[in-house]
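Heads up, one of the protein chains got dropped from this complex, but the rest are sitting where they should.
In order of appearance the chains are A, B and C, and numbering begins at 1 in each one.
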Amino acid sequence: MERLVDTEDEVMLRDAARGFLDENAPVSAFRANRDAGRAFDPGLWREMAQMGWAGVLIGEEHGGADMGHRAAGILAEEMGRTLAASPFLSSAVIAASALRAAGSERLSQIAEGAALYALAVDEGPKHAPDLTAMEARPEGNGFRLSGRKVFVADGASADRVLVLARSGEGDEGLTLFDIEADRAGLARGAADSIDARDFATLEFEDVEATGDDVVGEVGGGLAALAPGLRAGQAALAAELSGLTAGISAITLGYLKERTQFDRAIGSFQALQHRAAHLFAEIEVTTSAVAHAGRVLDQAPEDAQLAVSVAKARATQTAKLAVMEGVQMHGGIGMTDDYDAGFFMKRARVGAEWLGDYGHHAAIVAAMRGL
Amino acid sequence: MERLVDTEDEVMLRDAARGFLDENAPVSAFRANRDAGRAFDPGLWREMAQMGWAGVLIGEEHGGADMGHRAAGILAEEMGRTLAASPFLSSAVIAASALRAAGSERLSQIAEGAALYALAVDEGPKHAPDLTAMEARPEGNGFRLSGRKVFVADGASADRVLVLARSGEGDEGLTLFDIEADRAGLARGAADSIDARDFATLEFEDVEATGDDVVGEVGGGLAALAPGLRAGQAALAAELSGLTAGISAITLGYLKERTQFDRAIGSFQALQHRAAHLFAEIEVTTSAVAHAGRVLDQAPEDAQLAVSVAKARATQTAKLAVMEGVQMHGGIGMTDDYDAGFFMKRARVGAEWLGDYGHHAAIVAAMRGL
Amino acid sequence: MPDKLEDFRTEIAEWIAANLPEELRGQPRNEDTICWGGRKWQFRSQAQKDWLERCHARGLTCPRWPVEYGGGGMSRDEEKILRDEMNRAGAPSPLESFGIWMLGPALLKFGTDAQKAEHLPEITAGRIRWCQGYSEPGAGSDLANVQTRAEDMGDHWLVNGQKIWTSYADKADKIFALVRTDREAPKHLGISFMLIDMETPGVTTRPIRLISGASPFCETFFDNVKVPKEGAIVGEMNRGWDVAKYLLTHEREMIGGGGGGLIAGTTLSEAIGDMDMVAGADPVIRAQAMELEVDTLAFGLTMERYKDIAESGAGVGHASAMLKYYGTELNKRRQEIVMSARGSDALDWSEGLAAPWLRSKANSIEGGTSEVMLDIISKRVLELPSK
Partner (left out) sequence: MPDKLEDFRTEIAEWIAANLPEELRGQPRNEDTICWGGRKWQFRSQAQKDWLERCHARGLTCPRWPVEYGGGGMSRDEEKILRDEMNRAGAPSPLESFGIWMLGPALLKFGTDAQKAEHLPEITAGRIRWCQGYSEPGAGSDLANVQTRAEDMGDHWLVNGQKIWTSYADKADKIFALVRTDREAPKHLGISFMLIDMETPGVTTRPIRLISGASPFCETFFDNVKVPKEGAIVGEMNRGWDVAKYLLTHEREMIGGGGGGLIAGTTLSEAIGDMDMVAGADPVIRAQAMELEVDTLAFGLTMERYKDIAESGAGVGHASAMLKYYGTELNKRRQEIVMSARGSDALDWSEGLAAPWLRSKANSIEGGTSEVMLDIISKRVLELPSK
């Protein structure tokens, strides 16, 4: 097992990513996107793709950089730090991991940054792939898909959609399809998401799907999706970890600068102890996030425990960091002009996406015999 | 509805109780009992009975003082404050309330302090009367009781035992019996309880019980027990509330006196904020405890919600108070020579007895549609 | 006595039945339905206007204020009965205002007869809408750090400076503000509590957009504003801090005590919906909701108990900081749990859950931060040492 500290290569990758993002995707860029009603900047994504980020998890034979999950996590962390918006998680992590496992030919398009993917799995307010109800009705050699998917990240801007549907009973009755987003019968409605990113509701009405559209095996949808979900959960945990670092740095800076009652507010012991506690939580979460990336790289089939620990921890720590961040800032933290609220909103979305705290804690508990 | 502040009569009762207990049952008396291996001081209990405490919930026609549940709560609070040990809860509250509802003739013995009662209901590690398995096998005009009861408060010193046993299926298949503690076939083993009080395990082997021993109706055991349980839960909540006040007063005193790094430790803001938070929790719990007593006095059938809120809150607040108490004292709080540990141990026992936090929170949630 | 109260209950119930416009019955309470009054007020409906006028005529906009100022002259028990019956009938509050919550109590305690006669009737009738000018940029919790200054120009004060977090200043007619009238005096002295008409030349406002998207607060600028001296200052000159402290305590009790709509009208169960559906087998949300419900019920009882203490004449004093602290933190917890229970549904602005969730984060900042409340409790109530 690689150590949990960054390797030299990883330090270089992180420094490069941080330099690029500070320059090209600071929080002010996120604000500009928000104000313009734009979920992300396609030009920025092209640049990211050129640096190999879109292909971070794709083999060199498909034009990818094949740097692995820990590297993807480092990129996600750095993006989280400045709230850099892009289709990275949906396309370069989730879709790339699922399609790679299935040996899809579309990987090269993802690696180029040319194909944007969305994952359509949730149907209710909570992530529960095994409860998928959306119908995949056999017809001829293919299927007809009907039903509704919600909370589809990058769903409005995607070119293609991975969609999980029910072709039979039970856990073995789910099938994963890869279809173009403009296929007849598929209607997409952009949500007004609090984090100003692209989340959409997708309505499928008798959408045709052929055998060629199936990812993996018919009835093997959960297995086909698993590598994508695990990779996405780990990378999302990393993004949340970066987001936590971002808001915490802002808050610590404020504690040092801001004076009240004729002293720096960071000199008040009650705030110091809360800041120190937050530091401890951050350190513990950082370890879990790094570990999840390592396990995905080295023993992906055994990674669910590590991934769920990371996602659960990252969710809780981000929540603590944004709440302390806003409270310690006082009134200014409540204003839209200040950035703290952006971190709070994204943290809330990240908490729900791909399974909330309870979802992942339950996985951990079950695997640990509790 | 009476107000939630003490009435003039209640202020007088509280002052009298506090004066008596400070004089006759300070924590040092509890320590002496503990060191002597004695669960309580029978002489003290006689004096309490003479003051009318044993009959606080018993009608005047049976020689009781009939002061009501809020008054019983005030007495319990004051006893909790100095950890005064007595059979008050088992006999004067639980048994008196259950037997009063059933119109028992033994109330006068309780009011005199002559009969000590214990309630034998739990069979496993958690309080769950409806899951009672102990057998009450019909035989002739009566029953034969066989099985094991655990965590029986005052079980080793009691003269009589209220015992819940299964005479049939379901919630309507439980029957409450009132039998003498030395009846043939009943073996009692004192536990080595961490709070140095009397808790016992009772083994019933074919113990004979007649129809005269039944409290309430055959099959109506849960209903017969309910007034006793509710009263006991409310009074135990009050005792925990008093215990919380006791340890908090000790801790606040220490924060003001103890110096470290050349200043009073109570001047450290981090400790101040924790002490202030504890104060807030105590205030909120105090209200719930007072309210439970009021509702029991005025609308006992509707009291379960109020009682469960009080027991749940009192459990949590006591836990917080003893943990903060020991931690804020530092090393000395860990020593047996200091009193803090006594409060911690009794708080833990009180947390479990008559239903733990989750038990009562679940009742609240169910009654509130959650 | 109880009989008299029962008569009162019957009388009020009948009055409500006879006077409450049917269309207002059971309305949800939100910014679209609240009646704030004031010169600029546009009634949402004829019914809203009728209801205000009828309630005012009966003294129900300010039930406990003296009848001579348009109040109802009621006892606390009567007020409680009124509230019960209003709730039972699904009647909306006829009027909300900072005049009722804040300035009125200040005038009743510190005002001259002339000030009371001038302002209170306008408040009870909903004709004048007030806002509060305490905070200043850079001062934060350090409220006594007032930089806005009023210079004595003989017949008027000349006011210059800036206030922040003035709620609805853009919609208010007048402002009660802390201004520095003696620049030589120590920080807490030299401050006066001043009444200023927002239409005076030199007063401008700018709304502040919050993270919730709403803009209930403003920045308010005073640029050579001339305030006539007559009746301008409430309480003693240079002792405005006393008035402000009194009102802060009052505000704390109100915010902690569910005033200003902090305590939601819906139960947690209603807000969450079907717990089995949302939480499924997840014990985490379920446990959090259970704990919140226990604490919410106990806190409600605590508000009652504190009112009982206040009523008994013993006085709550600084312990009111506890209500402010606990009530606001409780509401923050509630909002977090509702967001979590409603899952991805709650993440769309249009669902109307995110805005109150984000708004709740200010509860523990405005009206004195939780940290300030904890300081007050530890120093004033627990009397912990400062050194």
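The working rule: a residue touches a chain if its C-beta (ideal position, glycine included) is under 8 Å from a C-beta of that chain, and two chains touch if they have at least 3 such contacts.
Source: prediction; values computed, not measured.
Q: Quick one: jot down which shown chains the absent chain touches.
A: Hidden chain contacts in the full assembly come out as A, B, C.
Q: Can you tell me which of A:Gly266, A:Gly330 or A:Gly350 touches the chain that was removed from the display?
A: Checking each option in A:Gly266, A:Gly330 or A:Gly350, the one touching the absent chain turns out to be A:Gly266.
Q: Write down which of B:Leu4, B:Leu145 or B:Ala351 is the residue touching the left-out chain.
A: With B:Leu4, B:Leu145 or B:Ala351 as choices, the missing chain is touched by B:Ala351.
Q: Of A:Arg106, A:Arg313 or A:His329, which one is in contact with the hidden chain?
A: Looking across A:Arg106, A:Arg313 or A:His329, the contact with the absent chain belongs to A:Arg313.
Q: Looking at the whole complex, which of A:Glu60, A:Glu217 or A:Glu283 touches the chain that is not displayed?
A: Of these options, the touching residue for the absent chain is A:Glu283.
Q: Quickly run down the residues of subunit B that touch the omitted chain.
A: 122, 124-126, 128, 150-151, 191-195, 199, 258, 260-261, 268, 270-271, 319, 323, 326-327, 330-331, 333-337, 340-341, 344-345, 348-349, 351-353, 356-359, 361-362
Q: What subunit A residues would touch the chain not displayed?
A: Within subunit A, the residues that touch the unshown chain are 3-5, 252, 255-256, 263-264, 266-267, 269, 271-273, 275-277, 279-280, 283-288, 290-291, 305, 309-310, 312-313, 358, 360-362, 364-365, 368-370.
Q: Could you please point out the subunit C residues that touch the chain left off the display?
A: Interface with the chain not displayed, on the subunit C side: 283-284, 286-288, 290-291.
As a working rule, only the chains that are shown with their structure count from here on.
Q: Find me the chain with the mean Cα position closest to the mean of all the protein Cα atoms on display.
A: Located nearest the centre of all protein C-alpha atoms is chain C.
Q: Could you grab the centroid distance between subunit A and subunit C? Build each centroid from C-alpha atoms only and quote it in angstrom.
A: Subunit A and subunit C have C-alpha centres separated by 41 Å.
Q: Whole-Å distance, subunit A centre to subunit B centre, using C-alpha means?
A: One centre to the other, that is 51 Å.
Q: Two-or-more-chain contact residues of subunit A, please, as numbers and ranges.
A: 268, 270
Q: Check each residue of subunit C and list the ones that touch at least two other chains.
A: 371, 374, in rising order.
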